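Every protein chain except one is present and positioned as in the full complex.
Order as written gives the chain letters A and B; numbering starts at 1 within each chain.
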Amino acid sequence: MSVRLILPALAIVALALVPPLAPFLQVLLTLAMAKGIAVMGVTLLLRAGQVSFGHALFFGIAAYGAAFLAASPLDDLLLLLLAGALGAGIAGVLVGLFVVRYRGIFFGMLNLAFSMIFWSILEKFYYVTGGADGLRLPRPSVAFIEMDRGPYEVLLYYASLLLAIALGWFVVRFLASPVGQLFQTVKTNETRLEYLGVSARRTLLKGYVLSAVLCGVGGVLMAAAQGIVTPSYAYWIRSGEMVFIAVLGGAGSVVGAFAGSIAYELVRSYAAAFAADAWQMVLGGFLLAIILFAPGGLVGIYAAFADRIGARRAKSASKKEAGT
Amino acid sequence: MTGATILLAIFDGVAYAALVFMVAVGLTLIFGVLRILNVAHGSLYAIGAYLTASIGGAIFAMGWSPVLAFPLMLVSAALVGVLLGAPMERLLLRRIYHRPEVLQLLVTFAVFMILEDVQRLVWGNQPYFESSALALLGNVQVFGVYYTVYQLILLPLVAIATLIGLRLFLRRTLTGKLITAVTEDREAAQSIGIDADRVYLLTFVLGAALAGLGGALASPTTSVLPGIGAEMIVLSFAVVATAGLGQIEGAALTALMIGLGRSFAVYLFPELQVLVPYLIMLAVLLIRPEGLFGSPAARKI
Partner (left out) sequence: MTRTGLLSATILGAALALSAPAAAQDKPESLKIGITTFLTGPASVFGVPARDAAEMLIEQINADGGIGGVPVEASFIDEGAGGEALTTEYRRQVEDEGADVMLAAISSGNCTQLAPLAEDLQVINLMWDCGTQRIFEEGDYTYVFRTQANATPEMLASVLYLLRQKPDFQTIAVVNQDYAWGRDSWDIFSTALKALKPDVEIVGEFFPAFGAPDYSTEISRLSAMRPDVILSTSWGGDLDTFVQQAAQRGLMNQSTFVLPLAESSLERLGTALPDAVIVGARGDHYFQHPEMVGQEGFDSFVADFRDRTGAYPIYSVFHMAQALSALEAAYETAIEQNGVEWPTEEQVIATLEGMEFQGFGRPVTIRADHQGVEAQLLGTTTTDNDLGFASLTDIAIYDGGPLTTPVGENSIEWIEALDPSFVDQVTPTTFD
């Protein structure tokens, strides 16, 4: 096993042991994984060189979709997840058809505009959306079995972990697939893509819809863990936070999306607990330090570290050989 | 709507547009030259407002003349530009010009987060309200409705003066021409010996000062309190993108559209008011993908 895979493997084992061994981290990590899944959507677009400042839109659409569905008899976690992902996917197609014509800053700004329109609607139509106070999402059944809070939260934790692993694996496979390769060419050389007779827009759209669905799944998990959805799910600061986490973890890295969101949630919640009126400053400083001193993000730090160990091991191995 | 109410709506729209333009113009300028969308612009706006309101409140309480409110706004703007803008460019942005856009943007996002807390630590949580400048100029009556001279006349005048002043500065002065040259083609400008570092610093300081001035001008009309920067920045983004990147005239026109759209919304469909800037942005970009005054970028092969 290569050195680099050791920690991710250990991390998954450690995460699987959290509910019995460190129950007080369980909720925080559920939220972190929900966010991590959403951040993966942003990460995916980063691989095509596009930065969206409005992906909270899909996070919010799915979360509100779930909250509306939860008010009906179809109040089941599995259905909520399906509906949220579907809603986000449809919204992704509609918005995507429009925004894939744009690149760079316009791409980012248009996404921002869509998310802000959605946010304004959520705030404005109080009698439908609950306005700034949002909608409650009472604990749903799981596979139509009613659950108490304790088991439900454990289950939600493992569901998030499994979804994170499964979707992470899927995204890695997507990027390695021919479509995924073409998708990443949008970043490096879009014109060549057109010369190959491939529509850059259509390729980008496929990735865009996938990224929207990922955000949607994250949004539903978050809503299911929180028990409430509010317009802040779709606010620009949430979108900025997703980009922030993607870069913190290591821009473009799937594992980084999760490493980033776990680190972010830990810093955020401990900063909120121990510096209640300066937590934003702590987060901002943390972000600056990462960008200025470790632009590869957490994954970059780890890779450099693993490489050094790998190199040392190779060196000592070669020394041994020379000695004999 | 009767003729009189249409006129009232236009007055309100123009007054609001003037303020929006003053905030967005600094962001537009910085974006045009540095190609950085400065999220911290909202904080600079807020700090300009805080400085004006708090210093003004303190010196008027000591018996100084309220006329000083006007020079104080310029002083606050200059303080924001020099004390915050200059270090931000020199110490942070300069290190990341060669990095991907997203990192540049996140640096300003981080500064935004830090400055939000700095504001709270310096000025506390209570709103500041210091409207001497507004009171000094009094009211005018139009169709039986009182307007403040400050909002109806002074702000639009300042906005027009800023627009013309910036145009003249960029087209007629040497420094302005250097800035324009870097805006149009960074590499070509550098290759003919323009000191891009200096131009960047200058532009950023100017842009930051304009953000501060926007806040200073807004401060007599509104409560200055934590969080005012976060709302303003999104509005400014909408203006910048709609205008066409770096287009100052475009920013003026967009601000006017947003101002009028918003005030007519209050008269006709009050519930749509908050949606107006974004709907305008979407509509414009649908028809003109590069924004109102933008030109299509050269394609990279």
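The definition used in the following text is that contacts are C-beta pairs under 8 Å (C-beta built on N, C-alpha and C of every residue); 3 or more make two chains touch, one makes a residue touch a chain.
All of these numbers come straight from a predicted model, not from anything done at the bench.
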Candidates A:52, A:230 or A:253 - the one touching the absent chain: A:230
Of B:163, B:201, B:225 or B:281, the one touching the omitted chain in the full complex: B:225
Per the touch definition above, residue among B:103, B:153 or B:266 touching the missing chain: B:266
Where the unshown chain meets chain B, residue by residue: 4-5, 8-9, 11-13, 15-16, 19, 120, 124-127, 129, 131, 134-135, 139, 143-148, 151, 218, 221-223, 225-228, 231-232, 262-263, 266-267, 270-271, 273-274
Contacts of chain A with the absent chain, listed as residue ranges: 7, 10-11, 14, 21-25, 27-28, 31, 123-124, 126-127, 130-134, 136, 138, 149, 222, 226-228, 230, 232, 259, 262-263, 266, 268-269, 272-273, 276-277, 279-280, 298, 302, 305
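In the analysis below, only the chains that are shown with their structure count from here on.
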Centre-to-centre distance between chain B and chain A (centres being mean Cα positions), rounded to whole Å: 33
Of chain B, residues touching chain A in the complex: 37, 39, 92, 95-96, 99-103, 105-107, 109-114, 116-118, 120-121, 230, 234, 237-238, 240-241, 245, 271, 274-275, 278-279, 281-282, 285-286, 289-290, 299-301
Interfacial residue positions of chain A with respect to chain B in the complex: 46, 51, 98, 101-102, 104-106, 108-110, 112-114, 116-117, 120-121, 123-125, 190-191, 236-237, 240, 243-244, 247, 251, 277-281, 283-285, 287-288, 291-292, 295
